[in-house]
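This view holds just a subset of the chains, kept in their places.
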Amino acid sequence: MKEVEKKKYPHKHILGIEGLLPPDINYLLNLSEKFSLQLSKREKSSFLSNKTCINLFFENSTRTRTSFELAGKKLSADILNISVSSSSIKKGETLIDTAMTLNAMQPDILVVRHPDAGAVQLLSEKVNCSVINAGDGPHEHPTQALLDALTILRRKKVISGLKVAICGDILHSRVARSNIHLLTTLGAEVRVIAPNTLIPYGIENLGVRVYNDMRLGIKDVDIIIMLRLQLERMSGSYVPSIREYFRFFGLDREKLNYAKNDALILHPGPMNRGVEIDSELADDLDRTAIFEQVQLGVAVRMACLYALLENKK
Amino acid sequence: MKEVEKKKYPHKHILGIEGLLPPDINYLLNLSEKFSLQLSKREKSSFLSNKTCINLFFENSTRTRTSFELAGKKLSADILNISVSSSSIKKGETLIDTAMTLNAMQPDILVVRHPDAGAVQLLSEKVNCSVINAGDGPHEHPTQALLDALTILRRKKVISGLKVAICGDILHSRVARSNIHLLTTLGAEVRVIAPNTLIPYGIENLGVRVYNDMRLGIKDVDIIIMLRLQLERMSGSYVPSIREYFRFFGLDREKLNYAKNDALILHPGPMNRGVEIDSELADDLDRTAIFEQVQLGVAVRMACLYALLENKK
């Protein structure tokens, strides 16, 4: 591990997990562990005390924005939050002009969420500063995959060799995509479980197996990652009804019995209780790691901010 | 007073004034005085420099949120503002899950405003950190009552024995309820004045006398607390018309003559000039303490943040 640490993170941006090598991922996870330790001691560090970090959110996200803001503040960075609503977009400025304008203010990092896949990458090509993708449409959400991996490592020690089922709205989920890249890169066996309407075409090419039957899909798995059914984006044609969805794809004790005895349940939040997960099961802190994920998320974001800026100090 | 100070504030949360003992209230008021002195010297302290405070507002409130934010910053805490609009609530996450998620980020204090009575208490039972109620529906708004008390103390030296009239929309007012608890606990005689439609059933059980006639109600009082008529929440059935309301329950010079010569007027703001208070009278800084209340509000919130965290240092 010492030798790993001597290397710095080799990329300018964190735009996605796809394309990262195991040492890149492990470098970020090791750093995250250190920052997690710092947080548990309730300490603050001054690593980024001259740095400016702009959170540029073209989509609302209390959870992710707050996590990045807290991460930056615990490193003593100056944090600016910019929320670009659809009404501002109407003012007529292009994404690139917005990015170039903020870039001209000379921040050190832009953390960007955008509803369109690829928008964050495009933006990163135009600016001088480092960019972290905080979610771009259905494409990637790399810090979520990192915090999921850190949570799994905490409980299972290794990722290689684990059987992981990702269950739910795979089609719209950047969380699924980033997790598939990360977990397969580190040697896990990944399955995706969903009705066919929520399985993107060609997903097998990412190295996963597809299941339409949840009991078959979670058989003997170590980890179950439940995805949020994004009710606000669904116009009724993807699933026949919420009730039927829960019956076939909602996680409850009965279906959980098919997984390993010590199978761990993750969920990126916010949860739809009674839709993708049984409410009573969600509260079982022996089986779920939902709030541990949130806690480790701050450490992961500290690691990402730090990794991109340590070369510039 | 020295012995009072040796004791720390004995509660984990500040959810309401109801149930606090005189030493609890006096402890917070004494601390507030000290922080008021610090503010008047325009100094900043580093008491909370490793602490994180999250302002979680399920209802808009520029005034209260800003006051808490400033209080935290003057103590060098890291402050995060989260405004949960009705649209986010629709995303399907429960109040408790939102609270647990933020709790997982390990803040030291959550300052919470919520439109429903009891929501802040419920939330406080689920989280590890301390919670301050910044207003929960028509229930309590403890920091407002504390800053009102501090304002009264500044001008009248004592609270015990004072005659205080609270006038206006008692039914919907958390300010009224918190003030009734605080003022009666410290020995003031409290009256409430309103049309019967704006008097909650059983309010006499809180130890107050009810008046429907403003001139009788403010006769010989030392303090008049005018409440905001919450026009945006009224659908016309509570008061016949704004004009008639002002005629009978709006404070003007003529009605003020019934109070003591040096009677002091408080108002929690924002004011509806010409509705519950005559506009010219509102500007008479000899009679009103409206902006002094705002000023002392910052000191009171510093005291509350400090009191809850001094044991954790």
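Order of writing sets the labels: A and B. Residues in every chain begin at 1.
Convention: contacts are C-beta pairs under 8 Å (C-beta built on N, C-alpha and C of every residue); 3 or more make two chains touch, one makes a residue touch a chain.
All values derive from a computational prediction rather than experimental measurement.
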item: Complete complex - number of sequence copies, 2 represented; value: 3
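The rule is short, and it goes like this: only the chains that are shown with their structure count from here on.
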item: Copy-to-copy rotation for chain A and chain B - C-alpha atoms, rounded to a multiple of 5°; value: 120
item: Chain A and chain B, separation of their C-alpha mean positions in angstrom; value: 40
item: Chain B residues touching chain A - in the complex, by the definition given at the top; value: 49-50, 52, 54, 78, 80, 82, 84, 87-88, 90-94, 97-98, 100-106
item: Touching residues on chain A, where the partner in the complex is chain B; value: 39, 42-44, 60, 62-63, 66-67, 69-70, 73-74, 231-232, 269-273, 275, 291-295, 297-298
